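Worksheet for the structure shown next.
Of the protein chains in this complex, all but one are displayed in their positions.
We just call them A, B and C in the order they show up, numbering each chain from 1.
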Amino acid sequence: MATSAGTTTPRYAAQRALTREAFPVLTEVTTRWADNDMFGHLNNAVYYQLFDTAINGWLAGVTGEDPVRARVIGVVAESRCVFFGEVGFPDPVTVGLRLARLGRTSVTYELGVFGVPGAGIAAFGEWTHVYVDRSSRVPTEPSPAHRAAFEGILARADEVVA
Amino acid sequence: MATSAGTTTPRYAAQRALTREAFPVLTEVTTRWADNDMFGHLNNAVYYQLFDTAINGWLAGVTGEDPVRARVIGVVAESRCVFFGEVGFPDPVTVGLRLARLGRTSVTYELGVFGVPGAGIAAFGEWTHVYVDRSSRVPTEPSPAHRAAFEGILARADEVVA
Amino acid sequence: MATSAGTTTPRYAAQRALTREAFPVLTEVTTRWADNDMFGHLNNAVYYQLFDTAINGWLAGVTGEDPVRARVIGVVAESRCVFFGEVGFPDPVTVGLRLARLGRTSVTYELGVFGVPGAGIAAFGEWTHVYVDRSSRVPTEPSPAHRAAFEGILARADEVVA
Partner (left out) sequence: MATSAGTTTPRYAAQRALTREAFPVLTEVTTRWADNDMFGHLNNAVYYQLFDTAINGWLAGVTGEDPVRARVIGVVAESRCVFFGEVGFPDPVTVGLRLARLGRTSVTYELGVFGVPGAGIAAFGEWTHVYVDRSSRVPTEPSPAHRAAFEGILARADEVVA
């Protein structure tokens, strides 16, 4: 569970103002009975499951690649979440996804979690994947299909922001 | 899963150098078959489950309070994790905990995840709880028992750091 | 993960032959990256999360009751799952639900998990809830709204089977 209390700086204010329209990729996710914690709302770790799902589900759909068989894989270098509201089972949630930074061997996403229609953003996330060779763990450029996916979302992000 | 790749700034260097001794509270946690993801190592969201467990387990043990019945509860305002190494089932992990900041109605922890003895820190986390009234969700001072727990850990942190 | 191997008795044959049409209630559930285990398919414990979600989501929708505030709650007395096939992220699944037995203070459901359209049943489950007083844990009749939900599904089950 999470609350907006105490997150009142300008940086947070900008994140808290984000709407679904700020994100070029939107993924609908169903929640589960077990997601709710003892306070009756989504356990905070579940938000990271949702981020992972939105990112990898989008990549699987766009690239058609199977991460279990890929030679180069994206591993999480850092993740972060700020909680502004509460969502919970049985309501479905929408996860928004956009690119914040695209490097040679890494990519940073920004994500938003939205509950019932009309409600504001419930949580804002940041997530960095570093691409590494599956065996050696040496940072490596992502596959051409992943690169194309990133460039496609960047183009759509321009449309969204403009 | 997580990797250290790309996290090479001074701030990360200081976090990566942390050892078990930097944390006044250490909690042993067993891992589970289901924790490992398709890459064979702990799924990144599980680290946040471990942080939650270390914090709330320590608080339950020290204060004897039951969060399900408490009038004032700590809800997560923000969390973050940087991944430096890999841990996984069947190996147990140790979670280190210390206080970074104690406010009137909030508390920020720093956490470290350690795998097999002798290995360096696998992940470094930050976690802010805001205390709120269970019904109104208005920020509220934590109970005297929680306040005493925080002051106790601060005192032990001084011993650890000194 | 699960397999059909070794489950070849008549009882299993009847369960394996079930299709979506055998279940009066169907719930669409999205899967998650973290659901897949080291073998690349849904971890077996996740099926029970799906059962719980299908049952409680259906009850919440039909009755409008909030289990966190209810005086009489349904607790799991027994659950069981037979695995016939494999499903996994990123594919969504459909969970079918029907009543097998309705007692004075208990209810037994049968459930089916279905993956991609056209594929057979991936798993068959059985699940018994006993209704108890929240405080005393003494078996107690469910609320009139829950009773009505059960009778409604029984009526629809007749249509389905007929």
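Keep this in mind: a contact is a pair of C-beta atoms (placed from the backbone, for glycine too) under 8 Å apart; a residue touches a chain by one contact, two chains touch by 3 or more.
What you see is a predicted model; the values in this text were computed from it and never measured.
When the omitted chain is restored, the residue from A:38, A:100, A:116 or A:145 that touches it is A:38. Where chain C meets the missing chain, the touching residues are 1-7, 38-39, 43-46, 48-49, 52, 67-68, 73, 75-83, 103, 105-106, 128, 130, 132, 137, 139.
In the full complex, chain B makes contact with the omitted chain through residues 28-34, 40, 49-50, 52-53, 56-57, 60-61, 68, 89-90. On the side of chain A, the interface with the absent chain consists of residues 33-34, 36-38, 40, 43, 45-46, using the contact rule stated above.
By our rule, only the chains that are shown with their structure count from here on.
The most distant chain from chain A is C, comparing centres defined as mean Cα coordinates. Highest inter-chain contact count (C-beta pairs) belongs to A-B. Counting the residue numbers used at the interface between chain B and chain C, over half appear in both copies, so the two copies meet with largely the same residues.
Overlaying chain A onto chain C using CA atoms gives a rotation of 180 degrees, to the nearest 5.
Centre to centre, using the average C-alpha position, chain A and chain C are separated by 30 Å.
Of all residues in chain B, those that touch two or more other chains are 38, 43, 45-46.
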